[in-house]
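Left out: one protein chain. Kept in place: all the others.
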Amino acid sequence: MSMLETQALTREFGGVIAVNKVDFFVEKNMITGLIGPNGAGKTTLFNNITGLDTPTSGKVFFEGKEITGTPADRVCRLGIARTFQNIRLFKELSVIDNVMVGRHFHAGNSHNRTIQAILSYLNVEKEEKKTYLDAMKWLEFFGLENLRNEKAKNLPYGYQRELEIARALATEPRLLFLDEPAAGMNPQETEDLMKTIRRIRDIGVTVVLIEHDMKLVMNICDNITVLNYGQKIAQGTAMEIQSNPAVIEAYLGKDEDEEDDEE
Amino acid sequence: MGSVSLLFQHLMNGLTLGGIYALIALGYTMVYGILKFINFAHGDILMVGAYIGLFAFDALRGSSPLGPWWLVSFFIAMVISMLGCAVLGMVIEKVAYKPLRKGSRLAPLLSAIGVSFILSNGAAWMFGTHSRKFNYPFDNSPIHLGGVVVTPHQILILVVAIVMMVALKLFVDKTKMGKAMRATSLDGDTAKLMGINSDMIISLTFGIGSALAACGGMLIALDYKVYATMGTMVGLKAFVAAVVGGIGNITGAMLGGFLLGLLETFGVAVLGIPQGFKDAIAFAVLILILLLKPEGLLGKVEKEKV
Partner (left out) sequence: MLNFFILILIYTCIYAFMSLGQNLITGYSGMLSLCAAGFFAIGSYTTAILTTSFGWSFWATLPIAALLSALMGVLIGLPTLRLKGDYLAIATLGFAEIVRNIINNWDALTNGPMGIQRIPMITIFGIKISPYQKYGFLLMEIIMLLICWFLFERLASSRMGRALEAIREDEIAANSMGINVTKYKVVSFALGAAVTGIAGCLQAEFTLSVSPGSYVFMVSIMVLCTVVLGGMGNFVAVILGAFIIQFISYLPQLIGLSNIIPAQAKQIIFGLILVIMMIYRPQGILGRKERNNKKAEKNWLLNKKEAINEHA
């Protein structure tokens, strides 16, 4: 079985089928791309896997266990983290506090046993010191440690994207979903992002990304799934996808507005 | 009285009460539809409407004897009260809510609570803490209609409420302005791009909602007393009615209003809930609907886009 698998996953919104019987596979230690034209259902698929939305029908399996309809916080605790298309940082909190939120359920004692919770409450300082160190590792991973005391909202756009990834990684996921990480980035930033994503893969985190930047997708993805009108129309390596007639048709005439902002 | 006619009696009482709730619920629902914000001051606008109506009516009828002129005066007073409250509603929006549209979600709510408190205490200051009574526009002796006792007030309330609701529905569905309102409610930003003056639409929404509240306030004043905090509980219940119908949905608010009126009446009359705890019915209904069907009867499930 793949690390993550959806079986005939379907999500309807009052008659509109946003995701239609999609079988989506993610293999461990690979970078999986999810592409498709606007409104193809990519983000909806993400949301239904990560628990922000509940599928109308179909199943989701993670590491062999069914997680269909599991709430987002539980999904995260199981080892799946994500970022958002339209960056959702805790704007008024500092950069380090944003990452420390990611450490939330690792801090203190596991599983919130009452007595342990009280003990950790009495020992806030020690717990905070450890959380800070753990969080700082992720800021250093992105070279953001000097910005640690800035408010998240004051960061330049590119850094905000990185901070969001750092925050997600701080939850120590085994699987990371990135929703359009390169949106709004210039070619140099995109280049850096590619390296970053590879580094994330190299530390043992499996990555899935939705992306419209075809250069990035074709370059780094080991496996690509294509959605169109909510349906999976192709799956394979970059080479296979590029020569797939159904994919070419879906994207035909799309070349000129590839640069457009998406969804 | 037979049990069937008793049933009709309660039905009539419930519908009358519900009509008033519905009128007031419309204001909550229209504002929520466009700004996604609960206008806490709405109940107090109703109170102001009742006071304006009461004073205008007393001035107009003067010392003339009870007769047709009283009824005409009543309707003129209603128009004055509705116009006055429409202006009040629009001014409140401009002064206390508009500057906060871009700020945090809590800001307009807190401001609205402040406005509500200013209005109710301002009224207590200006008009005193004693309650006043409306002079009936006509003889309110009950009429017997085949075993059902109906008061002229009830007929007046139902007729006015239904006329107002039909007028509003026609306005929203058939006119260009109404279309602009619906468009703004569906998607404010896109509506703006389509050339709709959203500031004007928001103002208009507050105006219409407040006018309807004033109308509701005057209808309440027919049977109940007028005092500075009269709007709090009625406003709260009307809000519950809006939630029951599906907040943001105009037809839903009307349906929710009537339903809540009926539930309260039957709750007291049939289920034997003590009069003192009558107000708790609306609250229980609110909790129930939030648990079972939070989007309301006619509302759509709204999910934040991620």
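For this structure, a couple of remarks:
Labels A and B are assigned to the chains in the order they are written; within every chain, residues are numbered from 1.
In this text, contacts are C-beta pairs under 8 Å (C-beta built on N, C-alpha and C of every residue); 3 or more make two chains touch, one makes a residue touch a chain.
Model, not experiment: these values are computed from the prediction.
The hidden chain, counted over the whole complex, makes contact with A, B. Across A:Met30, A:Met136 or A:Met214, the single residue that touches the chain missing here is A:Met136. The chain that is not drawn here is touched, among residues B:Leu60, B:Leu83, B:Ala96 or B:Leu297, by B:Ala96. If you put the hidden chain back, the residue from A:Leu52, A:Ile67, A:Leu155 or A:Met185 that touches it is A:Leu52. Residues of subunit B in contact with the chain left out of this view: 36-38, 40, 95-96, 99-100, 103-111, 113-119, 121-122, 124-125, 232-233, 236, 239-240, 243, 274, 276-277, 279-280, 282-283, 286-287, 290-291, 294, 302, 304, 306. Hidden from this view is one chain, which touches subunit A at 50-52, 71-73, 76-77, 81-82, 84, 88-94, 96-97, 100-105, 107-108, 120-121, 124-125, 127-129, 131-133, 136, 148-149, 167-168, 171.
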